[in-house]
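A protein chain is absent from this complex, but the other protein chains hold their places.
On to chain A.
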Amino acid sequence: MVSNIIFLLLTLGAGIFFALNIRKIIQKIKLGKSVDRTDQKKLRWKTMAKVAMGQSKMTRKPIAGTFHIFIYLAFVITQIELIEILVDGIFGTHRFFQPSLGGLYVLSISIIEILSVLALIATFVFLARRNLLKIPRFQMPEMKGWPKLDGNIILYMEFVLVMCIFTMNGTDEVLFARGESHLAGEGSLGFAVSSWFGPMVFGGMETSTLHILERVGWWGHIIMVFSFLNYLPFSKHLHILLAFPNTFFSKLTPMGKMTNMESVTKEVKLMLDPAADPFAAPAPEEGAVPQRFGAKDVNDLSWVNILNAYTCTECGRCSEACPANTTGKLLSPRKIMMDVRDRAEELGEGIRKNGADYNDGKSLLGDYITEEELWACTSCNACVQECPVLIDPLEIILDLRRFLVMEESKMPAELATMNTNIENNQAPWQFSPTDRLNWKDEA
């Protein structure tokens, strides 16, 4: 009875703490400007099903992709077992579904066990890739310190989780064989892995020890699940949840298309309209903040950009494919995403504690992202193409450039010249527009 109450309190506590932290993240995502991404619902659902559920972009890297799918499947299928753990925990039952489901139960647990073994192998492979093989994309400068530790903590947790599952099932197999389990029957429970793993590892132990170990495995499992759940909001691992909304709200237009700035369109139309009377425009409201062109801070970006940042799991496929990064330039699209997330955290926390007018004198541009990074981008869309969860770092880079150019007139001198040439000669080079058709008569 006491354990039921402890379990219930633990579950409620974990649920509430998680919900509160998710709410905070939603508030931070909402720092971004509004943008409508609710059109073409059918295509959006399809994209989410294919890319997030179907992991369709993961296997662009066959090794990492395959092992990731192992962990993904194990994670998804294990949720079935979680239902039973919740039922058992609240009502004090033991393997509640076993008697009624029979063969189907054995099949379900066996599938979970096989996938758990695959996930365990994947965990070791991933730990090795990060720490022994030192795959370059995990060694880039932005991966020092917490991001590196974060990546490893998740893998350690996965390891412990799988160990708990096999301790729980393995000891139960031995207990069952001895007729000491809480389940009726004899012989073996028939679980694919623990029916032989259990006797092999736990076979020589005392029954009383096994009972304790079985509980350690059971409680360990659920405690790991709750810990994992509550670790998510503080970790890059949040992608396991946000990948779904992130793919749903992703950009559906061709990658080459840049977002149009409506605010600029209005002004340009006014400038080009000979009949327009500039004094006829309504005077701006008293105290109204003029709209900023481009983005200086996270709240100048769209909420989708910030959602992108919280979804990023720092895999670095973007930076690995980035031509600027590949050739030693400062730009790393992954760092751009991490900067947006870290700044949204900082500003969001400040606003939460001090109110909406909070200003810490810092900004995304300058304090996190430098101009040199922005001017290294070739807008080639390789980062966008490689992201397995449809994050778009390019949109952020270009919005920051827009601020630099339109608000601060800061740009490399050659680009200022290029702009002047376009304005005066209708071409980025200093040629006379009247010579535009000269090629026709040249030999």
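Here is the rule we use: a contact is a pair of C-beta atoms (placed from the backbone, for glycine too) under 8 Å apart; a residue touches a chain by one contact, two chains touch by 3 or more; residues count from 1.
The working rule: contacts and distances are computed from a predicted model.
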item: Absent chain [UniProt protein name; select from "Thiazole synthase", "Spore maturation protein", "(Fe-S)-binding protein" or "ABC transporter permease"]; value: "(Fe-S)-binding protein"
item: Identified contact with the non-displayed chain, of A:79, A:139, A:359 or A:426; value: A:426
item: Among A:321, A:347, A:369 or A:391, the residue in touch with the chain that has been omitted; value: A:321
item: Chain not shown: contacting residue from A:100, A:208 or A:253; value: A:253
item: Touch with the omitted chain, as defined above, among A:294, A:316, A:333 or A:388; value: A:294
item: Contact set of chain A toward the excluded chain (per top definition); value: 60, 253-258, 260-261, 264-265, 267-269, 271-272, 293-294, 321, 323-324, 326-331, 372, 375-382, 384-385, 398, 401-406, 411-412, 414-415, 417-419, 422-423, 426-429, 431, 433-437, 439-443
